[in-house]
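Some notes on the structure that comes next.
Heads up, one of the protein chains got dropped from this complex, but the rest are sitting where they should.
As written, the chains take the letters A, B and C, and residue 1 is the first residue of each chain.
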């Protein structure tokens, strides 16, 4: 798209500097608007120059995202954004590469690329807009829709047991895993910043409301009156406490979490302490299994550990041989097999 | 293939009855031979009639398996066997449907279908021959190859962090997850029987030695002299004990497993007890993270729980509407929209 | 079809009534304005009245755009006639525009002097701005070429429903029925069918029921009373084959056809699909037909969808999958597997604008060569293409018949125009539907060295192998994607066997030509020009050719509903005409096949705009070639 140019970019960006000239085309009331706004806010703070930012998406309402950012962008094909982002990142480590995907794009058709990007720990920020529905194709159930979801393609209720995005990511060796909510603007901004700061694949699930085809599916986590009892905000090193008046907590019973009320005999010390840096991902996995209504659903950073990134290792390998053996010359390459001379 | 017919099958099958007339074409010394032999042994015991058995595979050395079984078989395309098996199972619940796949077939190109079959809990027995290599294409590293694996396609050592088949399966909501070893014939047979008995997706990883391209990669788990210290055989309800003289065990330290030696102050009661029926899969997941050399690797059934199967739910839904509304007639179908008559 | 000269001039209720042969109208408004519903009502009423009809909705792009914007405009076009018609019409005689955006995006299709009805209440500064109007078209004279009727529809509708307990939003939602009422008066349609529909639809909601009833009538009476409308129009009954009819879209017809074919073939129907515009509705339709024994699976992607269909076919069911172009790419490898294993699957491609994601909501015919050649190796499949919405029923039936009787994948090529377009469908008698007989073998088919054997690749005289299914004792066998040994089906790397199998697979598909009808010609058996097409262009070509014929041109029409193999007489038909014209919504795909196969110097008329042909476009080309 045609975009206004700033040949020497302003050092500190304002959110509005990140808006493209394209009219935003989501339905009125769509949760995507908020994510777009917070993304601009989050990035504005990081003073990465605009031209170093790249948004790569698949197909879906969510995947229209790149058109609305005045950065480089690539609206690719359904489910394949992680592969294209990987190709870009390995040859352009200087760029900050973001993947925007949906629950259908990322977990239905694109599930394989997602887990492979994650297990390789390519330095990508993958933001999955989870609205538990296929929005763009007008409302079929998705791999995250709860059993019994009635949609055009499941008039009698869906029978497919849903995937949990974070469990899959953790099962795929993720180094950074977080969850946030479209309407919790500050937490969303902060989480995006945390993702940007992580070196390696940062996988973020955003609960996003689809106003048209799945309105209110996350009400339990967003409705002022009840959300405090249904969500648990994770903080590294802190005990797992939640509830309107923060009187409830999570305690381990063997390997099963249980909800306890502070007070009668139960103290904060009995509670599970969050550790996003735990060497083994078992805690993060366990937290990813906590699902409303049986449990409050965890929000925040589940896991954040360091591991060499794929792009880094790949380029190191090349640099290393070149350092040791010297940069190859075509002449040597051609002569790399037995040769003979004809006079 | 032409096959000799037995119009009324012998009630109790012998392993040899399950052998097709095709010459087996694996390399001498390949671990696949043992898996084939144990499969015949395991099935012979179950007196499922031959014609009710179907083996569906993708592409790979392992995927040649169906040709050697005198049952129905389908050697499909690379990575897609679970989809074809799903199509068969949903319209033929009467059949015992087995999927044979490899670490490349099942986890590289086929990863997405695998996790979707598992999360839907389609009643399939999925046996993944893990030799940590691409055998059929003559030895490239695979998604399960350890970092640093040198192959034709990774002469300087692979840099891709491997997937752990069981972790992915558990992350994908698996109801049955097990691991066994090609050369441990009795355990292999028993594990296949357990898989056959499970209603729902049974996912079994088999450590399989590729004699030609990855020989000895599982030696630590198969070499008589050391395997007892490097493997831990899981038994439901029993403490996690291992070691040559069974003096070592696994204890939980918070959520991190640790190896302890029985004796000095540590008793069996301190050890983690295996529970394959645990409601939450966190234990199974934790066990799937134990990797040699830091830990012994668990062998056996990690998880085995009941959940309605996809095929069952799908057919129930149809039967239910038919029961309630009656089987539809084409006449009604055609008239299901406003109609008018032209004289 | 522009207004023909008045046949009758009556004087009725002080108003002129002009009788017309055919009329094309379009109701356009914001996505929220209920134009699709109003259009459907007008269509049903006209059908019941005895007109022939053809309709086409025009949805906005996939996501709901903000109200009042150009991207948010939704339209519904109805062509109704006292003659047999084949298209939704080229140009509009009447356009109803509920807001400026609707006016702006649709006015270009209104014929000069055509009637334009606008909701003048929706032309405020804000509305005009949203539609990108600098000045108000109702005032700046830019509409001088049309007969403009500006009606304060919002206001009048509110008045009509004033004393009913409704939220303002609910009240305003009724205004499409005011407009509908007005158009009903304009074309002398009875209100009864719609009133009946309202009574049934809103039985549980008396307020809404009452409101819609009142505003519909108010609109009608407004037409009667307002001076601005000196005339109204009458379109008499058409001569239509007697029988019971319903309106049907291409996607509906595919769903019904599949269920019917499966039922009559006594095969369980397994429909596996991954949603994609414009094919998703078939999945929606079939998911609702579980009581007809349909099993639908929403797969994780297109590859899984065809995998499920192939697995179902292996198990003895009717495996069907549907998608659009991008999904065909993904299915292509698995289609090759079905070709090699010779299993019956039906692949429906509802074509849309390409390449790549292209124009998802627009129509095109550019996947023909992909269906023919879009796989590795020599990989022939059968291909059929319906020529109208209702023909989707017959051709999907054919696709099923060919698939199961020749053990082969069959492509059905529909398109966005057929999928969403509607026409009357004469409901068939079940007894008149073709029977499809499927026999799964139950015993071995050979007796090699004394023992009974089952040979999966033993063929009948048509070169078709048997459909033996798991669960049958004694027929255990293995199939797969590696080249098969003739007869036994064992894996074979033998060079001559490979050549034999490649040619056998090709010949099997070629043999289908003996089991399909010859190519029929509409017009003189020989002459100056043959116009040959395929798929959804049928209506436009037919109308254009018939008009040219009436003008005395020696032009005939042939339409290919079977594209691979083509009818046996195709080459011979082509040779009977001096010239050949191939109109296609692509860059000349059928044209390449005809030239390459029959060496005829076929000329193309190619349009790639995401829109169907106008009759006039084809008509002009014909005359240009013959003049």
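One rule holds for everything that comes next: contacts are C-beta pairs under 8 Å (C-beta built on N, C-alpha and C of every residue); 3 or more make two chains touch, one makes a residue touch a chain.
Owing to the predicted nature of the structure, the values given are computational and were not obtained by experimental measurement.
Touch, as defined at the top, links the missing chain to these shown chains in the whole complex: A, B, C. Taking the complete complex into account, A:77 is the one of A:77, A:133, A:195 or A:252 that touches the chain left out.
Residue C:358 is the one among C:66, C:243, C:358 or C:571 that touches the chain not shown. In the complete complex, the residue from B:109, B:126, B:168 or B:221 that touches the missing chain is B:109.
Of the residues in chain C, those that touch the hidden partner chain are 61, 324-326, 328-330, 332-333, 336-337, 339-341, 351, 353-362, 364, 366-367, 369-370, 372-379, 480-483, 493, 495-496, 498-499, 502-503, 505-506, 586-587, 592-593, 595-597, 599, 601, 607-611. Along chain B, the points of touch with the absent chain fall at residues 23, 25-28, 59, 61, 64, 77-79, 108-109, 111, 134-138, 140-141, 143, 152-156, 160, 212. Remark: the residues of chain A touching the chain excluded from display are 1-9, 20, 22, 49-52, 54, 56, 59, 66-67, 69-77, 80, 82-92, 94-95, 112-113, 116, 314-315, 317-318, 321-322, 325-328, 330-331, 333-335, 337-343.
Just so it is clear, only the chains that are shown with their structure count from here on.
Inter-chain spacing, taken between the CA centroids of chain B and chain C, is 45 Å. Each chain gets one centre point, the mean of its Cα atoms, and the points for chain A and chain C are 40 Å apart. Among all residues of chain A, those that touch two or more other chains are 108-109, 111, 143, 156, 160.
With touch defined as above, residues shared between interfaces to two or more other chains in chain C number as follows: 290, 300-301.
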